[in-house]
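Removed from the display is one protein chain of the complex; every other protein chain stays in position.
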Amino acid sequence: MLPVPDLSKFRCKLPVQLRFNDIDILGHVNNTVYFSFYDTGKAHYFNAVKHGTMDWQKVETVIANVNCTYMSPMFFGEEIEVYTRCISMSEKSFVLLQVLREKNTGEVKSVCETVMVCYDPRRRESIQMPEQWRKDLYEYERHDIVDVRKHMQK
Amino acid sequence: MLPVPDLSKFRCKLPVQLRFNDIDILGHVNNTVYFSFYDTGKAHYFNAVKHGTMDWQKVETVIANVNCTYMSPMFFGEEIEVYTRCISMSEKSFVLLQVLREKNTGEVKSVCETVMVCYDPRRRESIQMPEQWRKDLYEYERHDIVDVRKHMQK
Amino acid sequence: MLPVPDLSKFRCKLPVQLRFNDIDILGHVNNTVYFSFYDTGKAHYFNAVKHGTMDWQKVETVIANVNCTYMSPMFFGEEIEVYTRCISMSEKSFVLLQVLREKNTGEVKSVCETVMVCYDPRRRESIQMPEQWRKDLYEYERHDIVDVRKHMQK
Partner (left out) sequence: MLPVPDLSKFRCKLPVQLRFNDIDILGHVNNTVYFSFYDTGKAHYFNAVKHGTMDWQKVETVIANVNCTYMSPMFFGEEIEVYTRCISMSEKSFVLLQVLREKNTGEVKSVCETVMVCYDPRRRESIQMPEQWRKDLYEYERHDIVDVRKHMQK
């Protein structure tokens, strides 16, 4: 179970649009739909980090782990926003932290942590995180990212 | 195959948000996703017709037929809008006409015609279209709706 | 509104698995989900026609039109099968007819007609239907396909 993070640290925020068929038999947004919101938030984040130069045909990361806490149900008609930031980096992977929140009430609906691995789609194997990616992420997050490599060297 | 309708006749327009997982192996929005855009457009339309008083837990219509023409593929990053209007009414059913269009280029991506039937969810059968619905639709569409009943009486 | 076709003419039948999140707020399979059933039926059909040699990375057809009639709702727990056959061919396109039916009761849930166009993904334009495709479809359907070209020549 993830705690609610400090939202003032997130620079990237995107409104997500609920679709009528996102709602399940309970009248809530179905739990599987949260991941399309988080995915769309990730795409928006990468585009922001890359200053709009992201090439969606060239996907160079894959998801290794998703850990998602459901705090409160989402209903059709609510205005939901997804917050995204990178919190740590390692040799070949990095961690994104994301939050779904209702815009008007400020209610946090869900928190999600995703481990993403840099990946060569042709050779189908993980690769070192490109230096340019590191630089772009550091710059976008104003150096507020834990570099796990440095911690391990200590 | 449906023709492109006159867009100046549509009063209801809604931007739809593409999700990263809407994109299929061809790099296009998958053909099944169009219907969640159209569905979301319908929900927005009913809410506009009902002046925001729509109760999403009380669904009183079901879809009897969908006829959808695909004109041009949609890509991630495009700004898509869905246009919705009612074009005809009958005893128990009415017809919605919808268009998906790229906002910036004006390119029409798809046109869809849906026959909706008024429905009693408890008795699970079709019912007469409520008079209030007729009035609301007429008013919203400024009387530019074909009433099939009148045509049949002639 | 499409009529129920003669099911004895369909050689291709596939059970489809309902997922829990296919069910919407009404307790039915959501109308947008029907198209993923039909899509999966098409993939199975093409694989049967091609004797299992279909290459899913090389998609050479696109959907031009879908016309779907909803006859009866589908519920979680029902055993649904999708029937698929080709009913006509033209210069660049062909028409698939599909049916969703409950296996135990025989109840027809939906009928769908799809116009598919042969397509070159690199040049992004429609192409003549390859002769091998014609032959494979004719053979699979035991020549019970209307060739629209011949009808037009008369």
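A few points about this structure:
As written, the chains take the letters A, B and C, and residue 1 is the first residue of each chain.
Criterion: contacts are C-beta pairs under 8 Å (C-beta built on N, C-alpha and C of every residue); 3 or more make two chains touch, one makes a residue touch a chain.
All of these numbers come straight from a predicted model, not from anything done at the bench.
Looking at C:T40, C:S72, C:S88 or C:S126, the residue that reaches the missing chain in the full complex is C:T40. Across B:D24, B:E60 or B:E78, the residue that sits in touch with the chain not pictured is B:D24. Touch with the chain that is not drawn comes from one residue among A:L7, A:A48, A:V66 or A:V146, which is A:V66.
The chain not displayed touches subunit A at residues 1-2, 25-26, 31-32, 35-36, 39, 56-57, 59, 62-70, 73, 115, 121. The missing chain lies against subunit B, touching residues 21, 23-25, 27, 30-33. Residues of subunit C that touch the chain left out of view are 15-21, 23, 27, 36-37, 39-40, 42-43, 56-57, 76-77.
In this section, only the chains that are shown with their structure count from here on.
Most remote from subunit B, judged by the distance between CA-atom centroids, is A.
Although subunit A and subunit C carry the same sequence, what matters here is overlap: shared residue numbers make up over half of all numbers found at their interface. Rounded to whole angstrom, the centroid-to-centroid distance between subunit A and subunit B, based on C-alpha atoms, equals 33 Å.
Shared contact sites, meaning residues of subunit C that touch two or more other chains, fall at 25, 31-32.
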